[in-house]
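Every protein chain but one is kept in place in this view of the complex.
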Amino acid sequence: MSQAITPKSRPVHAGKKVRTAMTHGALIFLSVVFLIPLYWLITSSLKTDAQLHAWPPVWIPNPITFEHYEKGLQFIPFPRMLANTLTIAVLSVVGTVISCSLVAYSLAMLSWKGRNALFFILLATMMLPGQVTMVPLFVLFAKMGWVDTFAPLIVPHFFGGAFAIFLMRQFFLGIPRDLAEAARIDGCGPWGIYYRIVMPLSRPVVATVALFSFLGAWNDYLGPLIYLANPENFTLSLGLAMFNSQYGSFPGQLMAVTTIMTVPILVLFFLTQRTFIQGMTTSGIKG
Amino acid sequence: MMRSRRISLLLFAISTLVGLLASGCGGKAAAGGPVEIRYWTGWTGHELDAQKELVEEFNRTHPNIRVRLLSVAGSYQKVRIAFAGGSTPDVSSAVWADELAGYAMRGVLRPLDETMARSGRSPEEFVPGVRRMVQYQGKTYALAVTTNTSFIVYNKRIFREAGLDPERPPRTITELDAAAEACTRIGAGGQFLRYGLRPSGLLNWSYVFGGQWYNPKTGEVTANHPGNVAALKWMASYGDRYDVSRMESFEASFGGTSTPNGPFFVGKVAMWQTGEFALEHIRRYAPDLEWGWFPYPVPPGGRPHTTGAGGSVFVIPAATRHPEEAWTFLDWLTRPRAVSQFCRAITNLPPLEAVGKQSEFRKEPLFRFALDLAAGENVFGPPQMPIWPRYVQEIRRAEEHAIFGRRDPQALLDAIDASIERDLQRTLREVQ
Partner (left out) sequence: MKPKRRPSAEQRRNLRNGILFALPWILHLAVLIAYPIAASFYYSLCNYDALRPPRWAGLENYRILFTEDPLFWTSLGNTLYMVLFGLPVTLVVSLAIALLMNQKLKGMAFYRTVYYLPSITPIVATSILWLWVLNPEMGLVNTVLQKVGLSGPGWLNSPDWSKPALILMGLWGAGGGMVIYLAGLQDIPQQLYEAASLDGAGKAAQFRHVTLPMLSPVILFNLIMGLIGSFQYFTQVYVITKGTGGPQDSTLFYALHLFNMAFVDFRMGYACAMAWVLFLVTLVCAFAVFRSSARWVYYGGEAR
């Protein structure tokens, strides 16, 4: 099987070139299709009102104006909502990373009776529609006085999430057993192995889990919709939807506020692409 | 041993953090300082500014109370969540009159009659339409600082161009249909460039046609009242005359009515079903428009000068920790001086009879018209039945299905009648 090159493949050379060009053509066409809405979003936010309503539509804003940003940000208390969103997101990340790594460590590296059963239950819970637990959790949190606080959006993350635990467990399984064994001989207990060996080796998966949990909190809509009542506590996604239902007929401002919510995620993505895609892919194939 | 202790330490740290987070929010008054009252309102923009001014004045003149104003713009559903979660404000004006009976029935609002009497106030101060609206089973649960009316405004220039007399607006349904037809312009491709009117709001039109949704005497749901069916049939007849899917697409291009792109301001529609606030909006967004107004035209045997009433009302949730201070604020805010100042600032109609008689409100011809409309006999507020918000949604659904879905009005309303009646009986049973 090692002789990869077959003599047959040579005469097709010209045809292959054409095929490559066609593939590129298709890929470029698709890229344009995928990018246009985003381009439209960002340029619309920079157009003057006249150009926004112009027919046929204007593709390049001229002049560029930031007036929609100024006005749009007056309508929603943007700094406040950004601070709320970041508070929730950062604490969720902290909670998820700490709790999920502990649980994943237990599931991957400690051998105890019931471990496999617990892992199976964990996988099974991924199939549970959130709607089933939605009402009782609302009632529970309401009884605890947590409605209209960030607690229902943060605290659960300190108790692990099935997907992140699964991701981390898969990664931990790949850590050579010898390392843990050597540490044990050196007198490390399970906590020491977790803290000194496993965690330092797991930066990639920690980064992936952190990113996904940040993204999840940033994008979450249903949670804030249910639990937050007072606009001072609103998150960006809630604020943006509120803006849409109230000022939706100011397309420029709507696009400006939408851009503000989107761009940080795009920047974050560009900075951490590799981690993102790795996370996505390991989650899929190892299932 | 050491290790497991560290693990427990970590768990302890997590639970402490969790506890901190949970208790970190929620406003508490500093001991000894003024009592803080949380007041939620649904007003935004310049209306919110006018409300803020009043709140600041109240805070200045009442050193023992500090009212903290919050705008829950556009999300009254949030208020319901706050009620369910027990984290209500002390005073809220972000409650629709529609929702009042449902809240009152469930005991989450403070009845106001006793405190009102102690402060020398009475529901009799309000115009009859508003008085009916804020009471449930003989008790007053809410007060109002504004009220509203519904009528139609029209573009005189378009009327003239269409060959209609701009000084004699339609009085009957037949005249209205003819005017709507005359003003409509359709482009070469069949798309709408402008339409005269597409009647909307079955709720109000049904009253015009002599209909009724709920009989307070018998407690019966009357969704398929012949008047309601006639109204819906007439509304749906616009689907016979026009291409409704084109109409729908055309409407998707309308700007909001509180923006300069509102369809009436830019001439995309010749007639606009609106209320007295139109005055302020037109002045602001289309000052050069030549316009007039007329009450809902009537079919033979219909109810002339019909108007809807509703809007936001002020309530004090039962869960408030400061009922006295909350009432002090609400009392101050609903007295003639504050009501007059607020209504003038946002050009709304005052609900207090005394204020409505003030000359500054009767100066403006549109206001005179609207005030008389509001004081007339055909004022229809939300009926005081507990599942009214759901009923309203069903009515809205029926309207959409009849006009755009071309479904049979009688069948739609029959179905609603049965299902709402069932729901009402069930809800009333539950409460007992």
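As written, the chains take the letters A and B, and residue 1 is the first residue of each chain.
Note that in this section a residue touches a chain if its C-beta (ideal position, glycine included) is under 8 Å from a C-beta of that chain, and two chains touch if they have at least 3 such contacts.
Computed from a predicted model, the values in this text were never measured in an experiment.
When you scan B:77, B:122, B:172 or B:425 for touch with the missing chain, the hit is B:77. The chain not shown here touches chain B at positions 4, 7, 11, 14, 77, 80-81, 83-84, 106-108, 189, 245, 248-253, 389-390, 397, 400-401, 404-405, 415, 419, 422, 426, 430. Chain A meets the missing chain through residues 1, 4, 6, 8, 20, 23-24, 26-27, 30-31, 34-38, 40-41, 44, 53, 56-57, 99, 102-103, 105-107, 110-115, 118, 121-122, 125-140, 142, 156, 158-160, 165, 190, 194, 215, 218-219, 221-222, 225-226, 236-237, 240-241, 244-245, 248, 251, 254-255, 258, 261-262, 265-266, 269-270, 273, 276-277, 280-287.
We adopt the following convention: only the chains that are shown with their structure count from here on.
Every residue of chain B that touches chain A in the complex is listed here, in rising order: 2-4, 6-7, 10, 14, 17-18, 21-22, 24-26, 40, 44, 70-75, 78-79, 81-82, 84-87, 254-256, 259, 261-262. Looking at the complex, you find that chain A touches chain B at residues 53, 91, 95, 98-99, 138, 141-142, 144-151, 154-155, 158, 189-192, 226-233, 242, 245-250.
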